[in-house]
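Left out: one protein chain. Kept in place: all the others.
Chains here go by letter, A, B and C, matching the order in which they are written, and residues are numbered from 1 within each.
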Amino acid sequence: MLFIINDNAGPIKKAFKYWLCVDILPPPMNAAPQKRPVYLNLFQIRLPIGGMVSILHRVTGVLLVLALPLAVFLLQRSLESAAGFAQVSAWLSPWPVRVLLLLLALTFLQHLYSGIRHLLLDLDIGVDRSSSRNSAWLTLVATALSAVALGWLILA
Amino acid sequence: MSTFRQFSIYRYDPDAGGEPRMQSYRLEIPDGSRELMLLDALGMLKAQDESLAFRRSCREGVCGSDGMNINGRNGLACITPLRSIKDPVTLRPLPGLPVIRDLIVDMTQFYNQYRAVKPWLINHEPEPEIERLQTPAERDQLDGLYECILCGCCSTACPSFWWNPDRFLGPAALLQSWRFLADSRDQATAERLDDLEDPYRLFRCHTIMNCSDVCPKNLNPTKAIGKIKAALMKRVG
Amino acid sequence: MGIARRRFDCLVIGAGGGGLRAALQLAQEDLHVAVVSKVFPTRSHTVAAQGGINAALGNALPDNWHWHMYDTVKGSDYLGDQDAIEYMCRVAPRLVIELEHYGVPFTRLDNGRIYQRAFGGQSQNFGGDQAARTCPAADRTGHALLHTLYQQNMRAQTHFFDEYFAIDLLRDEEGFVVGALVLDIESGEPLVIEAKTTLLATGGACRIFRTSSNAMINTGDGIGMALRAGLPAQDMEFVQFHPTGIAGYGMLISEGVRGEGGYLVNKDGERFMERYAPKALDLASRDVVSRSIAIELREGRGCGPDGDHVLLKVDHLGADLIKKRLPGIRESAMHFAGTDPCEVPIPVAPTAHYSMGGIPTNLHGQVVAPERHGPEEAVPGLYAAGECACVSVHGANRLGGNSLLDIIVFGRAAGEHMAEYIRENPYNRPVADEAVDRAMQGLSRWDRKGDGISVADMYDRMSRVMEQNCSVFRTEEVMAEGVKRILELEEQLEDVRLSDHSRTFNTARIEALELGNLMEVAVATMLSAAARTESRGAHSHVDYPDRDDKNWLKHTLYLKDGHVLDYKPVRMRPLSVEAFPPKERVY
Partner (left out) sequence: MKIQPQYIGSTRRGLGEWFAQRVSAVVAAAFGLYFLVALCLAPPTDLETWRAWVLGGGMRLALGLFFAATLIHAWIGMRSVFLDYLKPMSLRLVVSTATGLGLAVIALWVAALLLGAV
């Protein structure tokens, strides 16, 4: 197998494996794959609220990465010259763009709030069933409240 | 007067061929019957339709046989009151594991994960004449860990397990790993931690907490996993 | 014949505590062991044992094994074999310590040793003050113990056949047991496992009763297999009814609850055990407490609209102690009675709990049968341990905390003796095709098609007969009717048909095979009970209310062929100490 790389592999192979997130693969734990159905329909499985927030954290994270080049581009243009600054200001002034901007800010804030929740969980704070459910709801409530506050700031 | 309950149950019989399908059942609940658990209802359905297959044993929530996906949520049929679930009662096998038949899944992978954490006490010292002494406080560390019944509800509710079942150990096995790490009598801490420090086995856990949310014994695998991570951090310095 | 065959040194049927302890012993002896279990090992019913395991460690109160032996002999109503009881009580402390070394998370005392709680029928100094002899892991001792034993077997690399159902034993012409025919439940394929020694550790059979504390898998498979192999079942009339099952369900509420200070009250709020057992009160022996509850109910002092239960009061112990020492009980009560015992008493009633009887064995776990010369002749190659066996250490009534001890002590003893046996009989004996064919008939019988009684229906009829005609109180008339009805049902078993003939994981077929075993046990129990015209331990005969040592201080042996009853003497001679002669039993 191409991707089986053992511990004394050379640096190139090691780099390759790091890149791929493949490690020296142990033999698959389930050796006898049989033709059996697997029930894994995400629309039928009822995710707990913590699971929903966690998925949202992932989705917003990916969106933020996609928005990153745009942010750098706008930053660069706005710093470049007076014309650039004016141009960026002009781009950002129509209200549909402002709505998009608001959504982007909310994306960031959702990722931030649920990230804070995860950090607290990592510090063993609120790691029981009811607190974790409450904190999951809290991130959503906080995002909603931020939407109101930011909406007032950005759109007004 | 009796009441009726509606069921919709995942059916798959490899001998009959074909794809899995949902089958509807209607169950008459006689008046004056005691509070029924879902497993009682399944037993009554099986009396009507012998071909309906599910596992069961202790029927009191300690053996872990009858884990299933009940109205979208994993749980044990024997300690789920029928009254507490809405019609139609939709029953499917535990998610993410190969279905052998109807509500019965192949748990080989789950058991292998359990086995992979070396779930047994390792102590290298000669056996004393009496007990290996343990204070009540040290023993308290095992509460919430040793009670796991290996029903599989947690691991099969875990998205990380769904996506990487062959490499991530899953909450149940990790809970057991911590059960031995936390045991004052166990001396294989370093070896156990070494085994876990890998991008997959432990660190696929993203603190989603679905495991703790569904555990029918109210155990908290997430907390145990957090403690393993803390132990790893502490080791580094 | 296309039936696959596998060959091992030892075959262990059943993966509860007894089977796993034996398998561990054998694996440690470097033998090739196969463990066949119809459920994944940790789903075995040992997992449900709650209160603890008895051993005279003397950690909490003074204790010694001789007192433990006295209590066990007395508890057995003198029907227990005193050599086996001495052996069990003597090795108990060492084996419990060994379990601790294996990793069982026992509850601890401040000095770091195992905590011990009071249990029914325990005394210091041969009938003196209450003793504390039961070692618990909270109230999940069986769970802790079973999981630990499974873990140790994983470590020892025991070979497990999970979800394989044992159909019948295979014997050769000289009477040696040479293995068993088993069924791979997942694929539906039969398999012959050849072994030099075979251990039956299939657990109890209280599923013959409608209300039972037993798991649904406790169907007496080993006893059924032994009976069909022409071997006897001993003392089957002695079925323990546990005083405190959750009313209406039968799930167990451990005796440990009373050991920690809980007590029973009737509808008038009276602590009625004061009348029945003035000294031991709620910690009298189980048969005594169950009978007392039954009398209360019969005389109209039961609680609830139907007056069908009494109350177990624990709230006075305080929520902290309950959560610490009895968490599982609290969980069960909340699930099934719907109330928190920290606040509300638990509704309880007697529930069928334990089969004292079973396959007769000696204290090495060898199955013994009166086949040629005398009742203590060992059947070569066959062993039994645990609830399916009758050593007999429990006699007519088992003491709480002695069942986990029984499986550990005699599981291990059987393992040791099996290893010894293999040293003397180092080769597998040939398994004849005819033996396999005969065993296959038990399986292929369920392939018959057509209309007939369903398995569920037949089970319902059988369990009703047992409940109505062979329960806590037995009378001549009721049992005579029971014998008639159960023999009718046994005949009708021929007419039972399966509608599902599929192969893969056909649980209906397994239930049908289990029904066959249950019926064997039910007939044995009913016939043995009807014949015993005395009251002893759990066998409470209303028409003969007294114990009759002159005529009945003997073990019953039931044989399937011709429904024959036979008897053999109780072994009254201990190994090294003075015997405890029968005397009146008061608590």
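Methods note: a residue touches a chain if its C-beta (ideal position, glycine included) is under 8 Å from a C-beta of that chain, and two chains touch if they have at least 3 such contacts.
For clarity, every value in this text was computed on a predicted model and none was experimentally measured.
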What are the shown chains that the omitted chain is in contact with? A, B
Candidates B:Leu39, B:Ile70, B:Ile100 or B:Ala116 - the one touching the absent chain: B:Ala116
Which residue from B:Arg5, B:Arg59, B:Arg185 or B:Arg201 sits in contact with the chain not drawn here? B:Arg201
Considering the whole complex, which of A:Met52, A:Ala105 or A:Leu138 touches the chain not shown? A:Ala105
Contact footprint on chain A, counting only the chain that is left out: 2-3, 6, 18-27, 58, 61-62, 64-65, 68-69, 72, 75-76, 78-82, 85, 105, 108-109, 112, 115-116, 119, 122, 150, 153-154
State which residues belonging to chain B touch the missing partner chain. 116, 118, 159-160, 163-164, 167, 194-204, 206, 229, 232-233, 236
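As a convention for this text, only the chains that are shown with their structure count from here on.
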Chain pair with more C-beta contacts, B-C versus A-B: B-C
CA centroids of chain A and chain C: separation to the nearest Å works out as 56
Round to the nearest whole Å and give the separation of the Cα centres of chain B and chain C. 27
So which bits of chain B are touching at least two other chains? 14, 100
Interface with chain B, chain A side, in the complex: residues 21, 23, 26, 28-30, 32, 34, 36-41, 44-48, 50-51, 54-55, 118, 121-122, 124, 127-129, 132-133
Per the contact definition, I'd like the list of chain C residues that touch chain B in the complex. 39-40, 42-45, 47-48, 97, 100-103, 105-114, 137-138, 140, 143-144, 147-148, 151-152, 154-155, 186, 215-217, 248-249, 251-252, 328, 331-332, 335-336, 338, 454-457, 498-500, 502-508
Could you list, by residue number, the parts of chain B that touch chain A in their complex? 10, 12, 14, 19-20, 69, 71-73, 90, 92-100, 106, 108-109, 112-113, 116, 157, 159, 162, 165-167, 198-200, 206-210, 212-214, 218, 220, 222-223, 226-227, 229-230
